[in-house]
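The other protein chains are all here in position, but one chain of the complex has been omitted.
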């Protein structure tokens, strides 16, 4: 459990660096990220390199004993570079160039920008690879921020046919897989396939899916280029990238394959606003964030690099980029920090050291205010610093997180598939995953997020909220898990598409038909306001929204557990596999999961509203996101007292204890 | 009363064709539409024609005794054609090309595409004109789908001045007609008139109206080219086009002049969502559609080709293109089919035979599911097949629909005029026409829709909801009808514009001034929430919304029948002509029409909510759109029983009886 901070020495007078360094140490900070965004200072004019200021900054930090994470500056190509190579710019779906003047103004598919990126990364790595103070490198910054994954530049458009040829081999295979005979969309050469934009009505969904896969692959290739360049220049420490929250435009599992550590940037208040919760929920949590947002992403990124993960940027106060930027409630910066550690983080790094009084982020808080004085979060960081020591004493050899009893499957392609053909208004697959996650967490459960490729051994309960594209290999692994004693719960739409975005030959749920014992006859898309009611097995009254599968009663193998009031099946069971025909409301999911857990012997601890529980090794953590005090359930009260906090959790309160 | 289906032999293995043919016959289907969208299979590469597969498909169908409607494939020009002739593409109001990748990617004004269309239509006609199995031809498919009427391509822009010259003769006449002296918009040559897009604020309304007329004329010309080509190649069977619901971008009356049969594509659930009803109405009817949507369009298209009309595509289950795609309630496919026959359809053809597992419409139901098994609608079609026989026995020489007692005038130019200058938010003239239609139908009335050019003889009641542009010829025909005993009811805005989009010299209602006996002094546009109340002659309390004319009391000839609470006239009467100053709520329109009918001796039968009545010759039909059971009014219960159904109509129920 380490603390870090993001620092921009180039923003401040050189005379200030020493004081900053001293203050960081005082705050308990061990690790400083620098360098990203600094290209215009490293190379102010084409070919005119200036590393001396960065040498000095590294020296100041290193000599104080601080560890350095060095960022590559490729997220912000400078003006002279863009003027010399305008073809590197991304192009949006309307054909408009996304120009210089902010950041991330490049197309991942651009061979020119790849060459330029390789050069600056190589030059930095050659200079700093051997420096012992540099304990990690960060590639670029926040891939995908500002919707920058999908690009329709000339570079991307000319690369796409190559990508298709590699995937399909022959044009006939492509035509067959996609069904281009429909509406005379057949092509006779790969380069006849255009990017799926500018069409009269919706483009072919299989092209859209492949274009999204292609763009995701371009990110992975680009990141791999940076990693390989760093390695080739002698970098042998950890390589990390800082992902974001709520970003699903590329497959983070793929990109992570080339990284040692996954990290992410945690801004609970801005994410709350961008999320799908209703206005009253948002008003309730406006200064705290939603209690499951950070947790969900912690668990997601823990799944990326064999359990190694950081928070690279932790919100330390109000930020600037949401529509309405609230000030966090006193105590929330401390709470967010502890929660990351509870979920297994190695490092929590605050963004940023000192608020810049200029440019786009001048209203983004730091640990220091623009004038260099301490900001509101300062005292909370000091508290975290001290409480880390208390925990270290109580659990000296704390391992990374151990396996949870519950696995929740998350798959980027499923998100894309529902965006490509939503079929029912507001069907947002990410929202559905978060809803299932919340329901599990409200029961006090630890959750592991798993990809569709991951090993499923050892989980008592495996949940697939919306695994749209399911193949036989996944079905086989699920069957093996079931046969080893796991219960499986599968949500509507799962298995409804093949890998080529077709309706499966055996109809939905396709490869999952044998497992679930159901066949979907047709779909009843639910418009806003249409919420058919149902009664669950335990008597709970709930309802579906947005989606309802209508099952084929003649092909039914499963047992019907619950029905809607109009008689249509809502919940079925088939050899320990539960299938839900609808998107159920959150309370229904809590009731359902409670029953599932009971069947498989998982202990649940229903939490008071806004409180969350998480275990790491022998340590138990409880967090109160509510703006009012809450009490821990009696069953959880430790007999030998708390390391931190108490049974009563004030607003923004944290309690930590050793599990009996 | 015939049943048909839309079929794509090119989507399925040739081995399946024979079974499909047998199954069609089993379902009572007599007519199969094929061919549209097949260009890439008929001509896979430029000039490389392949009709053999279509020859075979025709042969398979024909030899089983099925009748064929052959579609021309021009709605989907293939990729090679677009690459060779990119200038055929339409261009939207922002100047963006509407490209390949879906369908309808051509500009009606393109001389190049007209030449290419003429060629492929001629080639098809030359091959199949004499084939006795082909009993009709369909031109293209769904003109106007995906907002494809208005195009600003170079081809359209260069044709527009010619069109203007033909209309106005001289530039002076154009300047005078439009009043271009306003804001110095005068031109000195026809080719100075630009398409009305890209202006700083709203363009000149008369140019917009003329551009819309021009684009509508391009559709008519394009369709006429196909019809003439078919005829020239020897086609001497019926020629039909399949129109759509809620489409008003071109004048369907004009296009229909060149057709033998008008047909339309009836998707009640998707249209419900796109319509203007409030959310609770939409939720109530979400699995049934609105009870007046199909009926309105049946009556509209019956007006096009001397009463000959089909439903070319009948929704058979959930579709894919609405925001939320509900599954129809059990029985609705049967109800919709019977309702079309009740309104006079010769043929009801389901779209489509078998759900395609690929491409854009993979979630659009057919009579078969993607795997070839029977879909939910199958049994409903079987029921219709049998009930057609029952009706044929009971009414062996059933004529097409006879004249209704009520005429409702519908005019595409009026719709356009209100879109060009709405003057009050949400003033949607199509919505207003539907509202008047609903009010009439709730009284159990049969309605004929008439164009502003149609003969008005024989109608007891003639309703003009919003005849914005009214000329002296129309006024004269209305006067003749009135003098022959018709009552006439005219809504606000009628007569408020001349054919050149000017305020009439005698002020609004212009040519209708003498008829109505009123002069509009000024307009009180009603913002959302402003709903001035009124009391009708029968005591009914209602209100206006969106629009209220304030009358000139000094020029008033008419008698004031009802006033708003603030004293402004709401309803006036002048020699059997009623004028409404406002857009009245639907219940008020029901009350008003009831009074009008009483005055002219039309019997009304107020319907239970969601139930509709329709007569065809000696047959009476009742339909229950409500999701609950309803009973027929006692006055309608037949003394000698029902051919189909009973006095109690279950949800989606149909009752049919012979009129006493």
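Per-chain residue numbering starts at 1, and chain names A and B are given in the order in which the chains are listed.
Just so we're on the same page, contacts are C-beta pairs under 8 Å (C-beta built on N, C-alpha and C of every residue); 3 or more make two chains touch, one makes a residue touch a chain.
The model shown is predicted, which means the values in this text are computed figures rather than measured ones.
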{"item": "Touching the absent chain when the full complex is considered, from B:125, B:207 or B:544", "value": "B:207"}
{"item": "Contact residue for the chain not shown (choose from A:85, A:282 or A:426)", "value": "A:282"}
{"item": "Contact partner of the left-out chain, one of A:28, A:161 or A:370", "value": "A:370"}
{"item": "Listed residues B:395, B:507, B:604 or B:646, member touching the removed chain", "value": "B:507"}
{"item": "Residues belonging to chain B that touch the chain removed from view", "value": "94-95, 178-188, 192, 194, 196, 198-207, 421-425, 500-507, 521-530, 546, 550"}
{"item": "Where the unshown chain meets chain A, residue by residue", "value": "10-11, 37-41, 44-45, 73, 76-80, 83, 90, 96-105, 145-146, 148, 273, 279-280, 282-283, 286-287, 317-318, 320, 322-327, 355-363, 365, 369-371, 375-376"}
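Just so it is clear, only the chains that are shown with their structure count from here on.
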{"item": "Inter-chain centre distance, chain A versus chain B - centres from mean C-alpha coordinates, in Å", "value": "48"}
